[in-house]
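Apart from one protein chain that is not included, each protein chain of the complex appears where it belongs.
What follows is subunit A.
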Amino acid sequence: MKHLITCIALMLSAQTLADTIIVQSTTSTQNSGLYDYLLPIQEKDTGVEVHVVAVGTGQAIKNAMHCDGDVLLVHAKPAEEKFVTEGYGDYRRDLMYNDFVIIGPETDPANVGGAQNVIEALERIKQSGAKFASRGDDSGTHKKERSLWQAAGIDPDTGSGQWYLETGSGMGATLNTGVTLSAYVLTDRATWITFANKQDATILYEGDASLFNQYGIIPVNADKCPSVNQEAAKTFAQWLVSETGQAAIGAYQVDGKQLFFPNAN
């Protein structure tokens, strides 16, 4: 028992440095390598050490509501605004954007490549009997996908397990499944560009205005969550929307392609 207490005391002593914060964020931003590039620059400028927990947007918001994060950096504007209105967040700022694309097998059996808009692309997938792999995890991408099905007047749940496959997993895992099953997948562009297991899948539909993907940043409210490292959280959030931070986001490239476009308001 004594050993146990000593062990626990030792473990506890290594805790909580003054300028360390936890950012609840999304898999898309982490998998794209943005944080690996951005955080060292940020830390050099501000001295704030940032630890990123990358989960789906839905889970990130829930974790932040449990006060298990100092800053929220996700992509589901309505849910983010609700988070702030309910008092969990101090404020919300637009941070950067990119877009969603529909990927699928090169042969494009549903011919979504010839669709006039994203609604038509989804209708074609449904009618062709091709498979569609969905995140099914309440993430930002999933919320976007569901809103598009709704706009198309299609209820994909009726085909759940047949042509509509809900993986309940992150973007990367869903892409792995989708690529293997020659299914169509709605993904953010950054994750797709950096995804290494593309096989014969490729971007088949892109460019519709409703595929816009906005990321926002929210410092968690210290009144709701007294454990929040408020000062460091605000420093970090302000750096990201500052000229330096925005320029750094815009400068990040993979294979010569810019992944995120800064648009702080």
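One rule holds for everything that comes next: a contact is a pair of C-beta atoms (placed from the backbone, for glycine too) under 8 Å apart; a residue touches a chain by one contact, two chains touch by 3 or more; residues count from 1.
Keep in mind that, in the parts below, contacts and distances are computed from a predicted model.
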{"item": "Absent chain [UniProt protein name; select from \"ABC transporter permease\", \"histidine kinase\", \"[NiFe] hydrogenase maturation protein HypE\" or \"TIGR03915 family putative DNA repair protein\"]", "value": "\"ABC transporter permease\""}
{"item": "Which residue of A:F100, A:W149 or A:F195 touches the chain not shown here", "value": "A:F195"}
{"item": "Among A:G58, A:G172, A:G245 or A:P262, the residue in touch with the chain that has been omitted", "value": "A:G172"}
{"item": "Residues in subunit A touching the chain absent from view", "value": "1, 3-4, 7-8, 11-12, 14-16, 22, 27, 30-31, 35-36, 51-54, 63, 65-68, 169-173, 175-176, 194-198, 225, 227"}
